[in-house]
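All protein chains of the complex are present and in place, except for one that has been dropped.
Order of writing sets the labels: A, B and C. Residues in every chain begin at 1.
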């Protein structure tokens, strides 16, 4: 009986799921590239990043489920959409069709890896020892992802006219989803109070301090900020999320009681 | 508990499922166009054809399940891929990305509606009264679908250079999947012997007699025949089928015991 | 001047204007704006519901949904035709939509996140639309009024189907399904109240629209009527409307309700709702990617026309 599991709506768990789901869903998107990248080296690099993110997701989901007796797979495959807490940014399609748009992919990687690197740095000081240990390993991976993405953003932003145009279009598409990353709420409040981890809002300044000059060097111009705010971190996702989950969850749902 | 249902591997049932699944899966593909067609009239026409096909699928699946006590929804949503028996042609994507390629869509509609019209005409004489009644209604719908598709194939084949090029490309993509439609086997043998319905092979001559001159008038040239043979009618599908089913079945699988 | 007087007199008598009749430029412009906005709403409205066609949970529900979305396309057609009687072509109207100049109903800038959203759109969004549209069946411009009569009949049907699909889940469904329905109602309730437009004292077009017999009932009156009707239906369903201030006012003979977040309304109207970019992008993509089809159809028709005389 593979009905969905019920979460306890616990702020600690939600804080952890935001991190774990960010890694999980971005890994899912990056995995779509495998075998379809512009050069073989990127097939390998994107798969490698997906693998790192998946490893981070597994560690964090395991931690998030432990209090409630849920394992990583129950959390990954048997939640309803409302109980996934990744920011909307990571669930957006890579582009029209599969595998999608390489410009959007590397730009999103830059945005997310910059966020995660700063997050892991801070989580290293978490009052939760396990989370601190996960962060120690993950920060190195995030640094590599950030470097890789930054190299490509620079190359493509300041490459040919076409690559510049594509990068600028990707920037205009993704930028509106950045604000959500740093939105503050009670979940973050509680995590900060408990010493579990930082408010994501505290990462905003560092994030912009790294991303803004890079975009400038890449001759890219973010669009003006709007009042639009995505809400994936609260479990209210875009219409894309349902398709990701239908595909990702299919085997667990269709083979109840299966052993894999 | 939404595990998959088990079929009895009965030739009569398989004969009916080939028909029902052809309608079901093509309806699924046509439904993807809704809201995305090149002109509003085609949004409406494609949805209307999907609706006709869905109605045919429901009638035939109900008949196919009756002996085993299975209803249309169990058959539509709770089979494993191996137990769907539509020819591979109907499960091919509309094109890269969604909604896909209008050229491929209208050409496939021509191929399938021509097949189905001849099939329904013959099924009107079925020894199964219910199937005969279904056919009487469906034949009118198939005639309209065929006319609609033929008009577009003509328009696009003999339209602009670009539309001709796209239609020719679609023809080269789809033509290899036509042979399967008329492949003979024991299932058809049994249906013919029982008077349930014709061998699909018996429809081949009429099909080509209608399609060939139309392609010619549309200035389109089928590629040379190859030995390639798709096998969806035997339940061995293309890699596309799994994605259709993951999406189509998701709610039934994820909400066991649900009432809709 | 004489024409204007006759027009005004006709309107005052509750008469109807036909396409061939003289009408003031402003009246014509107002109607084109309103009818095309309504037509655009129908075709943009196909997207959020169309999103669930491939995932409908039963074949019956899939058929109902397909038929509904097809009807919306049909409504779009009648309405574009009605607008065309006023001298603006469908292509011009679509160009205004695609450029972002023309508006469509903001409600379609909210996403459909679960299957229950489909039923909820039928129940609440179509319900609100009907409230808005029934008075237009008596609109002074006859082609618009005639289109609306047909549309309203179909919308009522859709609303009942939406309500029915929620009722099945609430009465016979699992706990997970009931929670899904409640969640959908929570997300759609307030945006639906916004569908009637800003409060009367902030709605500049209302007076002139009333005078011309294009608008017959004010925004706030319609909103109150909708709330009153919906509260009762929610009880039958067994869902809670997400408004702690909702209570019966014996004196007014109406249900009081809480304060609408008009900031959200204006945000969405001004392009910053959850799906504004994606909805418009989907329409533009369909139009641009379909260009070769439309061109080919024209080219083929030209060839046919040139062949005719030769064959004769």
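Annotations for the structure displayed:
Throughout what follows, contacts are C-beta pairs under 8 Å (C-beta built on N, C-alpha and C of every residue); 3 or more make two chains touch, one makes a residue touch a chain.
No experiment lies behind these values; they were computed from the predicted model shown.
Touched by the hidden chain within the whole complex are the displayed chains A, B. Between the chain not shown and the residues A:44, A:67 or A:136, the one that touches is A:44.
Across A:28, A:126 or A:238, the residue that sits in touch with the chain not pictured is A:28. The chain not displayed touches chain B at residues 3-4, 80-82, 96, 173, 176, 226-228, 230-231, 236-239, 241-242, 246.
By the touch criterion stated above, the residues of chain A touching the omitted chain are 24, 28, 31-32, 34-44, 47-48, 50-51, 54-55, 57-58, 61, 72-73, 76-77, 99, 102, 154-156, 158-160, 162-163, 166, 247-248, 250-252, 255-260.
As a working rule, only the chains that are shown with their structure count from here on.
Centroid to centroid, with C-alpha atoms defining each point, chain A and chain C lie 36 Å apart.
Touching two or more other chains at once are residues 247, 250, 255-257 of chain B. Shared interface positions of chain C, defined as residues touching 2 or more other chains, are 55, 174, 176, 285.
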